[in-house]
Every structure is written in C-alpha cells, then in structure tokens.
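A single protein chain has been omitted from the complex, and every remaining protein chain is retained in its original position.
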Amino acid sequence: MLTYAPLFPVILLTLVALVAMLMSALVRDASRTGVFSAVGLLFVMALSLQQWGTQQGPANILGNAVTVDGYSYFFYVLFCLIGIVTVFIAMPHLEREQAQRGEFYTLMLFSLVGMFVMVSSDDLMTLFLGFETMSLAIYVLVGWRRHQLRSNEGVLKYFFLGSLAAAIFLYGIALIYGSAGTVNLQSVAALLTAPGSALGVNGVFTVGVLLVLVGVGFKIAAVPFHMWTPDVYEGAPAPVTAFMATAVKAAGFALGIRLIAFLFEHQQLHDIAHIILFYGAILTMFVGNFFALAQKNFKRMLAYSGIAHTGYLLVGMLALPEAGAGTAVLYYLVAYALTNLGALAVAAFISGREEKFDNLEDFSGMAWRYPLAGICMAVCMFSLIGFPLTAGFFGKYMLFAAAFKANLAPLVVIAIVNSILSVYYYLRVVVVMFVEPVAENAAAPETMPLATKAVLAYTVAAVVWSGVGTFNVTPFFPGLVPLRAKAEASMKALTAIPQARVSTGTVEGKSSAPLQANAPLIH
Amino acid sequence: MSFFLTLLIAFPLLAGLAVMVFSSPDDGDFPRWGALVAAVVNTCASLGLLSGALAGEHGWLLRSFEEKRAWVEAFGIHYWLRVDGFSTFLILLTTVATSVAVAASWNSVKSRAHIYFGSILVLSGAMIGVLASADLFLFYVFWEIMLLPALFLLGIFGGSLRRDALYKFVIYTMVGSLLMLVGVVFLGAQHLAARGTWDFGFDALYGLPLSPGAASWAFLAFVAAFAIKAALFPFHTWLPTAYSQAPMPVTFLLSAVMAKLGVYGLLRIAMPMFPDAAQTAAPYLAALAVAGVIYAAFAALAQDDAKLLVAYASVSHLGVILLGAFSFSQQAVVGTVFHLIGHAVTTGALFLLVGFMAERRGSTLISDWGGAARVMPVFATFFMLMMLAAVGLPGLSAFVGEFLILFGAFRDYAVLAALAATSIILGAAYMLWWYQRTMFGAVTQPEVARLKDLTLREGALLLPIMLAVIGLGVYPQPVVSAITPASVQYLARFGVEPDKSPTASPKNLEPLRHQSREHAHQEPVTSH
Amino acid sequence: MHPAFFYLLSFVAIAAALAMVTQRHPLPAAFALVLSFLGLAGVYALLVAPLMAILQILVYAGAIMALVVFVIMLLNVRDEDLPREPGMPWQLGAGFAVGGVFFAMMVDVLSKYNSSPVTVSELSRAYGTSATGEPLFGGIATVGQVLFLKYTFPFEVISVLLTVAVVGVVVLAKRRI
Amino acid sequence: MTSSYLVSLVPLFPLLGAILLGLIALFSVGSGEGPNRRLVGLIACLGPILSLVVATRLFLGLYDHPQGYVHTAFTWFSVGSLHVPAEFWADRLSGVMIMVVTFVGSLIHIYSVGYMGHERGFTRFFAYLNLFTFSMLVLVLGKNVPLMFLGWEGVGACSYLLIGYYFTESEKALAANKAFIVNRVGDFGFLLGLFTLFWYLGSKGVWTVDFATIRAHADLITPAMAGVIGMLLFVGAMGKSAQIPLHTWLADAMAGPTPVSALIHAATMVTAGVYMVARMAAVYGVAPAAGHFIAIVGMCTAILAATIAITQHNIKKVLAYSTVSQLGYMFAAVGAGAYAAGVFHLFTHAFFKALLFLGAGAVIHAMHHEEEMDRYGGLIRKLPFTGGVMLIACVAIAGLPPLAGFFSKDAILFAQWESGWYWLYAVGLFTSFLTAFYMFRMWFLTFTGRPRDAQLFSHAHEGPAVMNGPLLVLAAGTVTVGFLGLPEALGGSAFAHWLAPAVGEHAHLPADLSGGALAAAKVALHRSEWLFASFAVVAGGLGILFAWLKHGTHVLPVFGQASGLFGVFQNKWYFDHVYDALFVKPSIHLLGWGTRHVVDPFIIDGVVRGVPRLYGAFADTIRLLQTGAVRVYAYVLLVGMLALLSFVLTKWSF
Partner (left out) sequence: MIPTHHFLIVSAALFSIGLAGFIGRRNLFIIFMSVELMLNGVNLSFLAFARHLGDLGGHVFTFLVIALAAAEAAIGLAIVILIFKNAGAAAQSDALSVDQYQALKH
C-alpha cells in the first residue's frame, strides 16, 4: 500500500473531482460544490505538504510510469493554491452571471488532475495524457458562457489550435519513441549520456524533441506559438482566464523544465536548446511587451503581459544549469501566479455582468469606489513590473541573478529593457484606476462579495509578504511560504535525476569529449 | 543593538498606512492631525541623532545606532541600518521637511486627505530608509518604495497637467530604477565571483575587485539612476513638469529631500563602489553637470511661471551639487553634502512661498503679480531673504556649500568650475528679475491689491526655515565638521589623501619689498 | 504478405485523405476519411498490429466517424451554412505548401531511419506464437499485458480524460445551464 | 594687548542695530503710524557711532602696534586644507578703512535721520543702512579672503536693497537688479582669483586664504601666475568699484536715496576694490604687468567717466560719474604700486565726495526731490550754507591746493610719471582738467544764474541742523585731511608712512643711493614734484575757468541732446546699449527662449516623449497582425515550427 503513497495526492484529488461531479448532479446549490472543491483542494494541499516533508528522494513507481519527487509536490501545492483561489474568484462571479453550476468546479478539478499528472511522471505519454486531460477540461471552461459569442469564439480558437498543438506534440513523442525506444525521460536521459550513444545526434530524435517543444511552447504561449492567448483570455470568463494564466502556464513550464533539464544533458542538444531558447526568449519578451501596450481590453493586455513573462521565464530556463536558476523559475511562477490571480480577481469583479466592461477605460477611477480592488490592482501591477517589496521583484531579481551567473548578461539587459517597456502599460492601469475620474458606465455592484474580498486581501498579503522576503518565518499563508523555502531542494531533486542515472549507468564516466564541457546541472 | 533607526523609519511608514486605512475619505481632520503629530514626533525623535553627530570626534560612523539583521540569508541580504556624517543631517532634514510639508498642506487638501497625508508620511519613512541603509539591496528597496507615494501625490493631487507630469516622472525614475537593479545584481554577482558568497552590505562591496569593462557599464547604470533623480542634464525634464504639477508642499518635499537622494546615492554607492570607473568618467559627468547649471539657468531666465522658474533654478543648483559629487577634493565632497542641506532649505522655502502665492492669487504666473511688496511686506521680507539665500549670498545657507563645491572642484576641473561659477551671475539674474517683477513696481492689478499678508501659521512655518537659512550660513562649522570624517573615508576609496591641514607658515611674516625697516619682523597681536 | 499490399493500402489511405481535405461538403469528406482509416487499418495489419487494426475499424472508423457523420446530419447543415470558399484552391495550395515543406523535411529525416528492424523470428521468440504460427506480438493478450502491467497509470489517466469529455459534453450541449 | 576683542566689536554694533531695527520693522507692519521715528533714529545712529568709538580706540592703538590686532570670533568653516575662521584683523590699512566707514557712516546716519524723516519705511531704511555698515566693516576687517567676500557680497546685497528702496518705481528696482548682477560678474572673477591663488599656493605647500599668510608667501608665486590671479581679483574690483567695463551700474544706482549714494556709492563700498587691491599688494607686487593693466583700466575709466560727467543734467549722475572717475584715479595709483597714494585718495575722496553728495542731497531735499539741474539755478541765494560747503568740496575735487583733493590727486599723477607711464600721466592730467570743469559746471548750474523753476525755487530752504551738522564736519575734514599726505617736497606723506607696514612704501628714490647722490636725487625729486603740482593746479584752474566761461556767465544755459562726440558722451559711450544687445537680450530672448521653447520641449522631451510615442505607434501598428483569424494563427504557429526545424536541420547535419 505504501508503495503507492506518492500517488495519494493525485488519487485524493481525483476522488474530490468525482465527488464534485456527483454533487453537481445531485446537489441543487452549486456553490456548495464550490466550497467542497475548495475544502477538498485544501486537503490535497495538506496531504501534499505532509508527504513533501516526509518523502525521501524521488519515488518511481508503477514501472517508472510515475515519478513523484519534490518538484512534483511543489507544483501540487501551487496548483492547489491556484485552484482554491480560483474557486473563490469563480463563486461570486458565477453567481452574478447566473451560471453557477457544479460542473464548473468539477471540470476545474479534473483539469487539476491533468496538471497533477503532468508533474508526476517522467513518461512522455503519461505527461501527454495529463496535458490533454487538462486541456479538454479547460476548453469547456473557456466556453462556459455558452450563449455569448465572444466566449464561443474563444473556445473555438483554443480548441482547434490546441488540437493542432497536441497532434504536433504527439508526433514528437512518436519520433522520440521511435529513435530512443522509450518515452520515459529518465531512460532517455540515461541513453543520451551513455557512452558511445548516438541518440543525441540522431535526426529523428532531435526533430521529435523539437516537436514536443513546439507543443509545450504552445501551452506556455512562447512566440511564435502564442497567437491564441489574447483571444482566448479575452473570450474566457475572468475566473477561467485567471486559472489559465496561472495554473496552465505553470503546468506548461513544469513540463518544459523537465524536458529542458534532460536536454541539457547532451552537448549538441544543449546547444540547440540554448539557441532556440535564447532567441525565443528575446522574441517572446519583445512581442509580449509591444503588443501589450496597444491593448484596450484588460484581459488581452494581461495575456500579452503573460507572453512577456513567459519570455522572462525562458531566460530563467536558459540559465537552468546554474544553481539557483531553477529556484528562480519556480519562485517566479509562484509570484506570477499570485499576481495574476489578484489582477484577474479584480477584473472579474469590476467587469460587471457578462464582463461587458472589461476594457481599461471602464476601470477608470474604480480605486475610489472599491479601495480594496484598487490596492490589489496596484500591488499586482507593481509586482508585474518587478517593484521591490512585491513577489514579482524577488522573482525578477532571482532570475536576473541566475542569468548573470550563467553569463547571460545580454539577455538580462534585454529583459531590463523589456521591463522598462512594460512599465508603460502596467502603470497605465494604476493611473486609470486612481487618477482618472470615476467611470459612469460601471456596472459592478455597490458592495463587494465576501469571497472576492477574501481573494483580494489574500493576494495583496501574499504578494507583499513574499516580496518582503521573510521566507523563514512561520507561514501565514498556506502553501506560499514553504514554496520558496523548498523550491531549491525540489529543483535539486529534479535535476539530480539524470545524474543519478549516469552514476548508476552501466559504464562509469563519460567517454565522449564534448560532454566534458557540459556543466553539471546543480553544483 | 539599537532600534532607534528602525523606529525612525517604521514610525512614519506605519503611521502613514494607519492614516490611510483608518480614516474615512471624507474626514480631513484625522489625517491632518494624525500626520502632523506623527511628523513632529518623528522630527523630535530624529534630533536624537545629533547626540552622536555633534559629540565631536565620533569617528566615521555613529556605531551606537547601527542595526544589522539577516534578511534573506540565501542571498546575503541584510536589514542593515546605520548613519554617518553624510546621512545624519539629511535624515534630520527629511523629518523636519516632512513636518513642514504636512503643516503647509493644512488647508490646501480638500478631498482624499487620508491618502495625501498618509502618502507624505510613507514617503518620509522611505526616504529615511534610503538614507539609513547600509545594505545595497535594502537601499534599493527603500529607493523604490519612495517612488510609490510620490506617484500618488503627483498623480492624484497634482495640477491640471498631472498625467503628463506623472508619466514623465515615472518613466524617468523607473528607467533609472531598473538600470539600478541591473547594477545591484551585477555587484552581488561580482561579490559572489570574487568572494564566493552573496553579499550586499556596503562594506563588502566597497573595494570589490571588478572586471573593468563590465564595471563601467554597471557604474553608468547606477549613475543613470541617481542622475535622473538628481536631474542631471539632459535627464532633467521630468523635474520642472513634476515640480510644477505637484502640490507645492509636495514639491517642497521632493525638492528639499528626494532630489538630494540622487546625489546621496552617487556619493554612497555609484562613486565609491566603482572608484576606477568613477574617476575615468567623472570629468565627462562633471561637464554634463556644468552644462546643466548653465542650461537651466538660461531656461529659468525665460520662464513666466514662478513654479517653473524655481524648478529650473533648482535644476541649475543641482548641477552645481553634482559637479561637487563628481569631484575628488575634500572641499568639494564636504561642500556637496553640505549644499544638499543648504540648498534644500532655500529651494524648499522658495517652493513653499510659491505655494503660498498660488493659494493667494490662484496663479503663479509672473505677469499676474507685480508690486506685491507694498501689499504684503512681511511676505516680501521672507521672500527677499530666501531669494538672496538662493542666489548664494554669503552668510546664508546656500553659500557655504556652493563655495566649497566650486572651490574644491576648481582643483580638479578649473575650466568647468569656472563655467559653473557663472551661475552666481545667472542665478542672480533670474532670481532678482523674478523678484522685481513679482514684488516690486507699482500695484497695477486689483487682485494683487487685495492680497493678504502672511498668516501666523505660514509665518510659523517659515520661521524655522529662516533660522536654518541664517544659522547654516553664519555658523556652518558644526555640520561641516560632522561631515568631514565621512568625507575622508569616502575619498580614501579613491586613494585620495586629504590635503594637509593649513600649514603653520614656514617662514615668519616677511617684510614686503619696499617695506620700511622699522616695521619688519613684528608679529601681529593675536588672541583667540 | 506481399509488399504490394502495403503500397496499395497506403495509396488508398493517402488518396482518401487528399479527397477528404478537398471536399466542399463535410459529409463526403467524412466518408473519404473513413476510407482512409480503413486503408490505414490494413497497413496496421501489415505492421503486425492486429488488435490496433481491429480497433481502428471498430472505434475509429466505426464509432468516432459515425459520431462525426451523425453530428453533420444532426446539424442539418444547409448549403448556405457551408463556408463559401471561392479561393479554396489557393488556400489549399498554400496549406499544401506548408504541409509539403514539412513533409519534405520529415522525409529527409525519416529516410535515415533505416536500421534493420526486429525480425519476425525475434518477435516470435519474445512474444510467442499463436497456433497458426503467427507471432502473438500485437495481439490482444500481449497488448493487454503490457497495458495493464506497464502502462497502468496512463490507462487510469485516460479514464479520467474520458470522464472529463463526458462532463464537458454535458456542459456544452445541454440546452440550459 | 588685552583689547584685541575690540576688533570683533566694531562690526557687531551695526549688526545688532540692523537686527533690532529689522525686527521692529517686521513687527510694526500694519500698525499704521509705524514705530517712533526718534527712537528708531537713535538706535540707527547708535550702531555706527559706537563702532566709531571702538574703531578710534583701535586706531590709536595701531600707532604702537603697526601689525595690528587680530581676533578670532569663531570658525566659520574649515574643511581639510581650507580653514576659514571668522577672524578680524585691524591693521593700519583696515584701521584707516574702519575709521572712514564708521566716521562717514555715522555722519550719514545722522544726516539721514533728517533727510529721510518723512519717508515711508524709515525703519527699514535704517535697518539696511546698519546692515550695510556691518557688511562693510566685515569686508575691511576680514582677515581672510572668504570673510572679505562675505562682506563684499553683503555690501552688494545692501546696496541692492537700498537702491531699490523706492521699489514701487520699476526703473529703480531695475537699477537695483543691475547693480547686483553687474557686481556679480565681478564677484565671479574674484572667486576664480581666490581659487587660483589658493590651489596655486597649495601646490607650493602653503594652504591658506589668510591675507597675512598670503602676503608672507607671495614670493612663491611666479609672475605669470600672479598676473593671472591679479587680473581675476581685479575683475572683482572692477565690479565693485565700477571700472570699465563693469562701471555701468553706478550711475543707475543713483536711484537710491541720496544718503545711500553718499555712503555706499561714493565713500565706502565702491572703494572696496581699491582696498582689496591694496590688501593683495604683495601679490600684485610680484606681477608688474597686472599693475600696469590696472593702471590703464583705471585711467581709461577716469577719462571716460569724466567725459560722460560733463554732459549729464542730473546732479546725482554728475556726482556718480565723478565718483567713477575718481575711482579710476585710485586704481591708477594702486596699479602703479603707489598704494598709499591710492588709499589716500580713497580717504580724501570719502570726505569730499560724501560732502558733495550730502550737499546735493540738501539741494534735492530743498527742491522737493527734483534732481535735474535743468530746473535749478541761482540757489546760492536760498542755500548759502549748502552752496558754500559744496564749493569747498568742488575746489577739493578740482585739485586746487591746499584742499584734500590736491594732495591725493597730485600723488597719483606723480606716481604715473614715476612709473614711466607718461601717457597715463597725460590722460590723468587732462582728466583733472575735465574734473574741475564738470564739477564747477555742476556748481554753477545749481547755485548761480537765474532760477529756472521759479516755483521750486521759491519753496527752497536750508535743511535742518541734523543735516547741516554732518555737512559742516565733512567740510572741515575736506579742508584738513589733505595735509596728512604731503609730497616729499613738503616733508613727506604721514599717511604713506602710516600705511607702510600694511602695503609697503612706494619708494621715490632708488634704494642704492647714498650721500651726495642721494641728496641730489632728493633735490631733483622735489623739483619735479613742484613742477608736476603746478601742472595739476593749472589744469584744475583751466577747468574752473572753462566752466565759468561756459556756464557761469550764461543766464540760461542750453539743455538738450548733445550731438557728435558729446552725443556719445551723453549716451555714456553706448555701453548700456551694447550690453543690452550683446548680453541681456540674447540671454533672455535667444538662449532662454531657446532652452524653454526648443531644447527642452522638442529635443530632450522629444526623445523622452518620442520614444514612448514611437513605442505606442509601433504597438498600435503591429497589433493589427493579430487578425483574429484562426488560420492565420495556425500559419504563424506552423511557419514558426518549420523555421525552427529547418534552422536546426541545416545548422546541425543529421
């Protein structure tokens, strides 16, 4: 029984999802399903935290189809956190939209199951299935306002482009399977580093890897695979946008980091990945920031801003061999998630029924009508800028520090230039909310629902608290504080895998000369 | 370990937040009184710093106030506060200026007073934090926090062109801040490379071996950040817009303290942490500073709005201060720090006066004034005093600093110092002309004839400033001698030895060439 | 089996696929796709994958495509609902250009995949043979074994995925939510 | 000597007076009548009079202590090698100066109580005047250059305040501005001179700003360097003492009340430049070239101002240009190294020029503030006393023996000749002729002939005793002080002897002579002194004669625009026009306008705004790429993928 203990969080989450599914069919008051989901996620989070603390080293079970390590637990906790916050954003929102249905929470939970799977396996096929589970659930959520054309169009675009990306991803897996004979990343890593192995320079394998990267790039919205993001973010209901912008992106990066970590084991693949990521990061940052400036719709703007942040994260991924880079990326993901949740929670509240008022000009002067929303938005925007005493600052700081160490100074400079560009549009939101006169057409209710208040207060507190950087203090915010503390260890666990493989491999040492130049992932 | 500095920083910060949170938007009295009490209490508390500063030979640092705690251990970031001769008086200046700013805004803020007064307090706390930090990271954090309340004060309470001013202000300062972030990370990484650990403490970063090429870029990044704050030509255009659009008490605070922090940053970080790059680049930067001196003086000459005139005057004076900051003689360094205070007092006072003018006449356009000295003689007297102080009249606060800077800079850059010295002509020109057009002449406008003279509250605000103007001009030595040890320490980072003390004359007073014999070799009668 | 079967079946699959993408109305296209799938099923059989060949016919060509056809019929697509695609040859040409480039690259890469495959005898040795002498490789027993022993977790995941699909379809297709 | 603290007391009294009066003025605002004028007058006069008492005490003590008294009040500021104590030094040079300042100052204070008796802002006036006295005393007593600069700028500021005393009249306020700003140009040079001096001496190991120490180490300076330092310091003197080309402010400064003109713009402040050069005698001693330059500038100023003076109609303007001219003489003297002669002229000039101004003040007072001589005439009948004392002063300034001006001017002219600067001597002599001419022109126009404004004439009357008293004292001084500076032929100058410890003695005879040769040289010297004195007397006499012929005999002199060369004179050689066109207008309308309307908004902000605007425009353009069509998105995705693949497949061969 205890052999399967590492699977308990996934199993528990699946159970919660199934119960929620039943509840949505049987319980009339759908908000109860929401509450149940939140409580369930809390339990899953608690379980994950507990196991994270006790489990020694990575666990490979079910014939290596499941690999649960600190890295997985990190994301379990993050996903649960995002899930809970999303529930609280969604409950009042759906209430107002008169679209309160248990299936919403059910699907969200199922997509979380998919994400859990995405971080609990080294098996590409399993990862892909997790990926698809997540995607299918999200497709439906994006189209939640089924009578609204905007929402329909969003889901249409997302579904078709997503299927295309999935097919490409799958083709990549097939090619990897054909060339390596396995789709297990650990085995692939072992083959790559095995002496005399030609896998790293195999064309089929390389193309397979590239196709898989295209699939991942699609989900994390890296340029040029980003085109869907603004349209889908705009079309989706705000809580779903929040969920996508945070959880889906984090899951995509979880996948990406795992892939990149093993790619970096081989010199030629490292070179290829390096060059792709280098230019991809630059392109992504610039495209994100240039397009974001011109946006009038808040969610669209956040979508482009998210693309820009993908660019920053790619810089971090590029620095991955450097100690601290992994931590930086994970921390950045948390910071980014908290920040976006806060910003979109505000948008979900202010935009009014059917989100008719989600243009920036509709937010005008809203800080004075809803001070908490104003503060939350300001804090989030400053966090996205990378302002000190916010989570975003430490994220950026750690990223840049790691990149500096990895001799990526040009990228850091470009990232800084982009940060300067981004100030424009982030600040415009704050200016609009605080400086401009109160908009007349605002349709939001006079009073703010309790759940929204709670979410806003939480995100403000969390963003500021993690920005203060007092990581060693007893966690006031479940799931947040230990993340940073343990992220480092988790990254070690992740990146240690290929090394462990090498050391237990059949032949000692690396024979091929180029491999020597390849720095180990963690010092 | 003393908590004094923490209290000095945290008290206004928390009081500011409390004012914002616990006050209803319609309530004006609570924020007003709350802010005033908090500011005055903090001012009184900050006087405690003088106990060390004026104690005489206290060495470089006031060790008794030092606080050091680990903050983010993984990155060697410390919560580390301390003060020395450079920062002590600037902290005092900050607390006093905060009190004055709060009192000066007493009636001018009509709505959202809680945000206004709360922001002023937060700004004050952040500025003290900047001045007291001994860790680069902490410094950066306070530096950025400082931006926020300034943004609010300008954006929400500014004049009709506040959006424009706000964007310019933000763009400039954010560009600077992010560049500084690169520099901060660079220095940390260099420490890591050289010593194997992360550390951001100032002491750890001074004298760090740096790779020359990258160091000069990082140096420029820091300089950009600080130069923008200190309005170095050609990065000055945010200043006139922001100063003229912000409420005058806020402008008072910005001009008196915030612009000074840019110079403080240069002296504390940019210059001493990159001594080689600094010495290479200093002549060029000094040339920019001097260009700013002259440029802004001419611009001031052409202004027809008093706010803009004083703003450009302030840019011009900041140019002089920057010239001092880019010089390496002891006189220039001490003069720079002294002038930060001396200039703060005069320019701040001028902005206050302009604020009073705006409140009375509803306009600061020079053409809307004329002959006011007849109508408001007390105001005119204060104004005259501050105006003369601003043109650097000896015996008033701005002279000593300006003199020391020009004096010291002359050693390193004779031509530049000479060019900068033209500001004493141009400064007199625009200031006097302004005064004459505003206060002198016959009263031709009925609105001017109806103006009221200074009220008791305004007089009470100006009185301490006036005393400071005269006191700093007549007896600057206590402040100068408190700054001096820090300046020696500072110069040592560039390998500059201070000049020898005035030589006991190597030979006795000799007779002049044609002097008659019976008067030769007679000592002057002295007693001290 | 004779290699000609492979080329014939491949030709059918590819030709039907081409027919599918060029049809104006979706219904003939769907039938073309079914034909293509059937051809593919034959190729599967050539690849010693009898179970997959059967599943291809049953599930894919049978169930899934039936669903598609059913939906097309259900929607009662009128002619004017169909997109007017006056520039279709051009669009499709552009599409084929992109696809062609991709195909060319893949051919370039895949043609180097020419190491010698596992022989039938090796397969037989590893997986055993049936009574008729055919290798058990790819049969329901061997595949099932692998599926349930080695790939239990993905199998469980796919069940979740199908549940998601069910819930999703319910949400999307219900008249009123 | 135990009484050296007295040195610091000298400036203290006027300072206390100024503070007290300032507070009284400030707190009496809006109280209607204002404070008691008698009390204010008493306080005002008390400051300079007490200073005079202390100064006299010190001055007498200097007889036994030629090196003077020093008192350090406190350290003003001290940074590294720069040590600037608030240290006051009364030596024989500054002793003379404090006597002049406090003596003339006291008289003028007393006079002003009468003259300003009916003015608004009476208290304010005396506060400024006291403050001025304080600043002037600091200027002369300061033992180091920065301290002198404190006084230097202080008197400038007080001068500004007093010129702008009638501030409701815009042109008077503008005159005040001009005075301050032109002075600032001089101060600019002065500061640079100080900096050069300090760092140059510092490079030789002597870090000092102290006059005594500078004097002791002046020989460390090379002549070229001393020349540079001397020139720069002299620029300061040019500003303060109204020498070409910075002389333009002084005539405008007559906008202030007449006692102010007497005290500041005749007797004391404007002579600060001469005093400063004398203080720096040791430095100039090393640089003869600088001295020559100063002498040339001085003489040029003298003749230029004199030519202007002969065309002026305003009585105070005539006196103002006369002052400029006389200051030129003084510089010519100190330039030639005859410091004693220069300072002596300063000393005598203080008496007779103060007398002239106060006399003019009495006339103006009598004529209801009418200053144009067009409306004077025949006033000797109404103002016999004033006319009389002014006649004494005019004779003195015209250089007729035995009044003060004769001796001092003679010494200056003789010094030019002795230095071998014959042209300068000739110019000086001619200027002496002009001086006599314009002074008597003024006197004749004012006091003789027929009254040109009958109404004003009928109301004219002598001033009160409080005004006439000082006139009398000054007249007495004008008659007597000249004997302190007799030429060698008449026994030598006691004044020069007195100053020798401070500025050195101007040797009239070669030092290496002895016995018979010495005696012969002495005889020759005395002979030439007699000769040149007679030249001067003749020139002065001719000037008076010309004035009598031109203005004394005419019943109604012609006033109006002069033409030709006199037109140039009347327009002050067009200096103001040139400065206006060359400096003032371009500063405001070209540089100022350009910075405000072109560089800032378009060039710098062009970048600051342009880059974001470009960014915005670019963003607004490229956002159109997001067409909303799924197929386009798919194309981008696939083309991106193909690009990726082809890049990898071509860069790395597989």
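Of note:
Letters A, B, C and D mark the chains as written, and numbering starts fresh at 1 in each.
Keep this in mind: a contact is a pair of C-beta atoms (placed from the backbone, for glycine too) under 8 Å apart; a residue touches a chain by one contact, two chains touch by 3 or more.
Since the structure is predicted, the reported quantities are computational estimates derived from the model, not experimental observations.
Although one chain is not drawn, its touching partners on chain D can still be listed: residues 623-624, 626-631, 634-635, 638.
Touching residues on chain A toward the chain that is not drawn are 125, 129, 132, 136, 139-140, 143, 146-147, 149-150, 152-157, 159-160, 163-164, 166-167, 170-171, 173-175, 177-178, 181-183, 230-231, 234-235, 294. Panel shows chain C; residues 3, 6, 10, 13-14, 17-18, 20-21, 23-24, 26, 29-30, 33, 36-37, 40, 43-44, 46-49, 51-52, 55-56, 59-60, 63-64, 67-68, 71-72, 74-75, 77, 80-85, 88, 91-96, 98-100, 102-103, 106-107, 110-115, 117-118, 122-123, 126-127, 137-138, 142-143, 146-147, 150-151, 154-155, 158, 161-162, 164-166, 168-169, 172-173 of it touch the chain omitted from the view.
As a convention for this text, only the chains that are shown with their structure count from here on.
Contact tally for B-D versus A-B: the pair with more C-beta pairs in contact is B-D.
For the pair chain A and chain B, the distance between C-alpha centroids works out to 45 Å. With centres taken as mean Cα positions, chain D sits 105 Å from chain C. Each chain gets one centre point, the mean of its Cα atoms, and the points for chain B and chain C are 75 Å apart. In chain A, 203, 207, 424 are the positions where the chain touches two or more neighbouring chains simultaneously.
In chain C, the residues touching two or more other chains are 105, 109, 112.
Taken in their complex, chain B has these residues touching chain A: 25, 71-75, 77, 112, 140-141, 143-145, 147-148, 152, 155-156, 162-163, 166-167, 170-171, 174-175, 178-179, 181-182, 185-186, 188-189, 192, 214.
Within the complex formed with chain B, the chain D residues making contact are 1-2, 4-5, 26, 29-30, 65-72, 74-83, 89, 91, 146, 149-150, 152-154, 157, 160-161, 164, 167-170, 173-174, 176-177, 180-181, 184-185, 187-188, 191-192, 194-196, 198-199, 202, 205-208, 212-213, 215-217, 281-282, 285, 497, 500-501, 503-507, 587-588, 591-597, 599-600, 604-605, 608-609, 612. Residue ranges of chain B in contact with chain D, taken from their complex: 167-168, 171-172, 234, 236-238, 240, 295-296, 298-303, 329-331, 334-335, 371, 373-374, 377-378, 381, 384, 388, 393-395, 399-400, 403-404, 406-408, 410-411, 414, 417-418, 421-422, 424-426, 428-429, 432-433, 436, 439-443, 453, 475-477, 480-481, 484, 487, 498-503, 505-516, 519, 522-528.
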